[in-house]
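Here it is, the structure in full.
Only a single protein chain was left out; the remaining protein chains are all shown in position.
Now for subunit A:
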Amino acid sequence: MAIRSFFVPFLLLVLWFYSSLSPVLSLYEDQVGLMDWHQQYIGKVKQAVFSTQKTGRRRVIVSTEENVIASLDLRHGEIFWRHLLGSNDVIDGIDIGLGKYVITLSSGGSILRSWNLPDGQMVWESFLQGPKHSKSLLLLPKHEIDCINVVQTNLKIEKDNVIVVFSNDRLHAVSCIDGEVLWKKDFETESFETQQVIQPPGSDLIYVVGFAASSQFEMYQINARNGELLKHESAIFSSGFLRELSLVSSETVVALDSTGSILLTISFQNGEISFQQTPISNIVEDSSGPAVIIPSSVPGIFAIKINSVTIFIRVIGKGKLEVVEKLNQETAVSNALPISESQQAFALVQHAGSEIHLVAKLAHDWDANLLKESIKMDQQRGIPHKVFINNYIRTDRSHGFRLLIVMEDHSLLLLQQGAIVWSREDGLASIIDVTASELPVERDGVSVAKVEHNLFEWLKGHMLKLKGTLMLASPEDVAAIQSMRLKSSEKSKMARDHNGFRKLLIVLTRAGKLFALHTGDGHIVWSHLLHKSEACQSPVGLNLYQWQVPHHHALDENPSVLVISRCGPSSDAPGVLSFVDTYTGKELNSLSLDHAVVQVIPLPHTDSTEQRLHLLIDSDKHAHLYPKTSEALGIFKREFSNIYWYSVEDHNSIIKGHALKCKCTGEVADEFCFDARDLWSVVFPSESEKITATVTRKLNEMVHTQAKVMADQDVMYKYISRNLLFVATVAPKGSGEIGSVTPEESWLVAYLIDIVTGRILYRVTHHGAQGPVHAVFSENWVVYHFFNLRAHRYEMSVIEIYDQSRADNKDVWKLVLGKHNLTSRISLFSRPEVITKSQSYFFTHSVKAIAVTSTAKGITSKQLLIGTIGDQVLALDKRFLDPRRSVNPTQAEKEEGIIPLTDSLPIIPQSYVTHALRVEGLRGIITVPAKLESTTLVFAHGVDLFFTQLAPSRTYDSLTEDFSYALLLITIVALVAAIFVTWRLSERKELQDKWR
């Protein structure tokens, strides 16, 4: 007791330091960019509009598949401004109106917005409603060839420029100035599907053409001034149409019949519809298979695709067709670009091996090329998908062209004068999976960067730092120090560092491309587009797994990752495995499987070359073992009866547990294929519960200690099992949007299920709660986030689970005499004795993702990383989510670090790890442990990427990086010098004393 009172003041002091320091993780201003980096992307470009008429900054406006509208600098490819629309606000079309507004149509044609071109401010927004959903078309009358003609637009109603929008089965004319709807026109015909809205230049007419009832062609002629219907014609073509039209002139369209073998030239001059049929076999000799029309708008020319051959056909006069060119390579065609009064140009991009060929032609003269260039292209970019053309006046007053092309890997390139002016890796805006890999060990000659150039530089640097430390530095010196710190070549070195801060982030993008990003500064070390093989033309990347992580005895091998992809869009399409070396980015091997991949289970076993064993479950519930070696099979056989897994059937709310049974009993003997059997099942009542989230612990998570010491000298043992599954179900009614149900008919049930035996260890119902549920599972706790309908607030709950079967091991004598059961093996078939504690708190933000920090040994305290709705990442100490918090903690509990209970979780502005930045469109947060125990690496990805290092309990195991070793050295030298000087002085004094 005496000892206790002795310690109390110390403890309080320590506690005070701890509580005052640890939640605050903020950076100083000069630390921004030292350990973190941020990259901005836009996603795969869908549509691009150039804005180069005016002098000033040349730019291109793009809309992307990530729902971004951005204005890019045409010279360097940088983003001037960018707006991310919501995920359900898909952009249908963009254009530039009056030369200064960017007009966007989105949300299935129901929202029309106008943005100021120079700075991206929104000017107006209008909602367009209509009777039913339909194809959305945006049409801005374009008569101007250059800016002079803008003034003379013929379509002026009170000097307004008018936007014509067809959406939701209604034609709208909207003022470009203020977004007011000037007139609207409904189409009465049932099942009318509009294909094109055409405005012939120089007229006040609008043609709306489309199909009704699959075999009827309809044409409406409308007065553009007031929306009055002038003429309505329809014609029936007995064998029906394919739903695609190509516009060849303002009064002629080309369609295909339903078999794809006859071309129909439909002209509606003066309101009279006339068909001209031309069988494809008449004009193309060796045509086989159905054709498809490639949408384009080049006057007089259209393109069809038969198998992989692209055929360009010209329309001459009265429906006569003529083949102008057949191209065997993958080809992309741009829209037409008016370059003078009567001339229109367009561009073609062809892919040919390691080169791409660019051709720009005039629409009316196929044989003459305005531009013909070949550019070497990185093979890893794949084939060109889209091309956009823009012209400029060269210094010799001739026409020059620049092309913006979108490649298969979603990258965006600007080509001009036969060279790539800039490129953007916009595939990185759609990351689907991330894994981390070590860098090579530093060997002689491997070192890429020289750290310091010479002694003088080195000394100068340290003198500057010393000045900075002693606060003698002038502002210029401070700037020099800062730039020195930011440019430190140390951090982007291509070798492992002692602390494990430098790693490679291997990311898989939706385009099926792998990138290796260096954690130091985020540069791309290598990239690799997944190969197409004979068996698989369009692999869809699904997941990344660490295949080989060499350490110990296999250090000579390079680490590699396993990429699981699927051959085609359907879920039971056969899978493809690719093994990629993470040092070089070379594909080591690729396997086309004869079965689908529904589930991948990395097993906790490796073979002698450190290849991890993986179990792939196919759609017939067979388990396939990889790698297919006899050694792996040997290891697997030993663990055969200890392998269990589960499957979640989302659609009918059943969770099932499985174990291995025997070899496959198929017709082909395959010793790596095993049958599975069902061990348990949990059937959620379909009328009251629907699975909304399932979360397990991370496989590679380290837990330092199982015991948790309470304030009253009691020990609790964490129930640490890798086989726990957290499941959250909501009422089927309440699975919609927040607020769509009353609190009485909505609830949320949280479960902790053991996946070996199917035991429900804990089950709790939150009445009046609604999804979406975001959860994270770590050690013995799970934290989940949901909406509380009664309190009209978001709530976060924590469940901690403790093992009671070990609780009687508190007796010291038992431990000393070895009569404890701490080291005995546990079987999950025993009846578990667990207790759970839980607590709920209100939380201000809605959440996009939750993750938890992970460190090398699991000693450092944990922080939750919460991706907020504002696209930032908030670090929240786990101590705030401790079910033992109470309103008035006792003195002992306070000493232990328990925070008094509050009803809501605090949001401390300094604890945003993204500080001032935003990770637009945040989708996921990944944490990777560094070698240094106190530090964890955090990677957040969405449309943007963000990386930083975090130390949840501060860097207690290392000196801060701005620690001045030089200052220490100088101090020591000065002290030694002082010793010598004083020693000499004292000796002299002694001598004088003796002589006295």
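Basically, a contact is a pair of C-beta atoms (placed from the backbone, for glycine too) under 8 Å apart; a residue touches a chain by one contact, two chains touch by 3 or more; residues count from 1.
Following the convention adopted for this analysis, contacts and distances are computed from a predicted model.
Asker: Name the absent chain by its UniProt protein name; which of "ER membrane protein complex subunit 10", "S-formylglutathione hydrolase", "Proteasome subunit beta" or "Phospholipid-transporting ATPase" is it?
Answerer: UniProt protein name of the non-displayed chain: "ER membrane protein complex subunit 10".
Asker: Which candidate, A:273, A:542 or A:901, sits in contact with the chain we can't see?
Answerer: A:901
Asker: Considering the whole complex, which of A:206, A:219, A:284 or A:749 touches the chain not shown?
Answerer: Only one listed residue reaches the unshown chain, and that is A:749.
Asker: Which listed residue (A:185, A:766 or A:862) would be found touching the missing chain in the intact complex?
Answerer: Per the contact definition at the top, the residue touching the missing chain is A:766.
Asker: Quick one: which of A:106, A:267 or A:788 touches the chain that's been left out?
Answerer: Residue touching the chain left out of view: A:788.
Asker: Taking the full complex into account, find the residue in A:132, A:397, A:831 or A:996 that is in contact with the omitted chain.
Answerer: The missing chain is touched by A:831.
Asker: Using the touch definition up top, pick the residue from A:841, A:880, A:912 or A:947 that touches the left-out chain.
Answerer: The single option touching the absent chain is A:841.
Asker: Provide the residue numbers of subunit A that touch the chain removed from this figure.
Answerer: Touch with the absent chain occurs at residues 6-16, 19-20, 641, 652, 654, 659, 661, 677-686, 688-689, 709, 713, 749-750, 757-760, 762-767, 769, 788, 791, 795, 797, 805, 824-827, 829-831, 838-842, 887, 894, 900-903, 975, 979, 982-983, 985-986, 989-990.
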